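Dumping the structure here so I can ask a few things about it.
Only one protein chain is missing; all other protein chains are in place.
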């Protein structure tokens, strides 16, 4: 299958060949990384991840009957030797878990970027192509925060446009360049979606802008709007950016700490390391992105 | 309990107060981080983690009857909507998983640093003190690799001493300073321990040296020797460095990529980010440390 | 250790030797089973288990933020071949799961029946003695229901005594005999325990009566009272019957269906099969006991 072009949507299928598993991470060149390195001057840093408090897997007769759903469940081990150990069960794909989506998470039709049949890619034994394996050694690039909520959270239902992003560039004195990771702050918590509570979200117009600018990676405290901005079309971030442009997404970022540090330092660009546990063959995985200034 | 001093061992119990959960991470000052930042010039980087290929949790009638044990098991979700998802079950504390030990992982007597009863700290609901919560926002510091295996792996059973470490400093033209993360390369794989196959390991002499130097964090492709160098005493890294000096350990690092990059760049110091998934209340967690040059 | 006799409590440690793993199941002789067989005449039957609706292990962006805790979590597998499969994570020891307690579930001091050190019996690799292995091939015996809630549930905080049980025998025209499984119906749901909501429970007096009668197995919709009837002593069912008398307990039975069938048939004795999945080495396991008339 060629680049899906039914809706004249931006896309990168074929741009880096038929065996590519990196997508827009290809835009992170040595020059981009050298620019990223040049951002590091103080050693100040911020985490872009939400904190997670696990639920215990086992319960007592006195345990509560309802629990807040956590992306992580832990189980403490019985050991007789004074060493404490545990394991965790992790639902990566959870609104309360900051996680990175692999390209194979999304299908366009029955195909996964850059045109492989999904049923050959996603198998019970693991994802065979364009999985978290692509992130296994970590991603290092320049990051830019565009803070759309400096004064107050974006209003319910707001569609973030290219204009919003360019206004933020102007206001902050920063420019998004090819290969950058783009962090967009809505000022909203990364809560699960609720009927009757519309969220703001990224518009297709903003995604086209990311395509033109050569953004390599998106990380935001919100992503696609709910309910959908265009119920008839693909979702801008998942359906177009991830699925067609092959741009990995970090869902459910927590950007308050980063925004506070940027404001303090009066700088909105930084070195970003994205290094989830080095696990192969998944559709996504929890991550704790680190911005260093 | 006061600092355990029964064996005249180095220790830090009480040094940062009775409510401290950071241990030697307190040594990472703003100055240390500024020095770390100064290491970043090119944007070249390496991961210090072993790759992990998960086992599937579910099996078919045709599945093999034995498997190589993996620290991770994955389960692909059934979805009817073209989106692939999965979860993972992670045994953090596994030789084939690069993981960071929280201070509460280790007890000295029945107490956990800096002197709390283990049975109040380690509970079925989670670890209440000195857990992975201390690492939740990530660790950023200067890292130094001392490569003891430039020519060949350390011999079986070798005890790494302060002299070995200082020789490496000399050879490499680098100096371990207070607040640094110390990476020691043995040139050995992070395999499970096997009776009859003695490994090299860190001696108590080397741990005393780390204490004098003010090392904040240890990361090595091997750690404590097996069988123990001193069967009658505490293990140098886990019993003394982690348990008494309150120095977090990254077990099971993979340092081949880092060593190759250091050799190419002819530099053995770098910015190190250690950012496991931001999960609270565990005894340890898988991590993908990233060195940036 | 000899039979724990500090409180003049009934006990069976040593009664069947130092290698016994069956406890009061030894009382189920061939004669008992022949009598059980004689109860089967119609093929009518009832389940004594609570129904369990699993929670899914994985969640969507639209999933609820709180869930009722379920003893079971399921995960549907991705399969590409038209066959649906799944796995389940089972917390056996949950108020909403009808489960059978193995003898090793309970310690008296630091010992497990009939006097083995707990730390040798309960290990991270599994329970090595008096575990669910003892139930692996199933238990078949005569069962008797004593329904204490024919008209209404027992009152909050009621302590069930020997007299209550004997009154029920009289009223129902049935007799509890050596080797029988005793089902006691309180008319209460098997809910988790809540502060401020006292439950009825079995008294020590009733447990002494079970000891005299030679009950082999207890199954009730409630068990030990909450708060404890005697806060200073061991709990009657878990501390004395399970721990000292070595009588397995089925916690959290659902007896409404059984009571209705007994009332319809005007018979309170039956053949009982107790056959959990044949899994070795656990402290307890979910079970679906079946009464056949």
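Read from first to last, the chains carry the letters A, B and C; within each, the first residue is number 1.
Basically, a residue touches a chain if its C-beta (ideal position, glycine included) is under 8 Å from a C-beta of that chain, and two chains touch if they have at least 3 such contacts.
The structure displayed is predicted, hence computed values, not measured ones.
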{"item": "Sole contact to the chain not displayed, among C:26, C:161 or C:288", "value": "C:288"}
{"item": "Selected residue (touches chain absent from view) among B:173, B:192 or B:233", "value": "B:192"}
{"item": "Interface with the unshown chain - residue positions in chain A", "value": "57-58, 75-79, 84-87"}
{"item": "Absent-chain interface as seen on chain C, which is shown", "value": "30, 32-37, 40-47, 49-54, 56, 58, 60, 72, 74, 76, 82-93, 97-98, 104-107, 110, 118, 122-127, 136-138, 140, 257, 271, 273, 275-290, 292-293"}
{"item": "Where the missing chain touches chain B, by residue", "value": "57-69, 77-80, 89, 91, 93-95, 119, 122-124, 191-193, 226"}
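The rule is short, and it goes like this: only the chains that are shown with their structure count from here on.
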{"item": "Chain pair with the greatest number of C-beta contact pairs", "value": "A-B"}
{"item": "Distance between the centres, which are taken as Cα means, of chain B and chain A, whole angstrom", "value": "27"}
{"item": "Chain B and chain C, separation of their C-alpha mean positions in angstrom", "value": "45"}
{"item": "Chain A residues counted as touching two or more neighbouring chains", "value": "58, 60, 89, 91, 93, 122-124"}
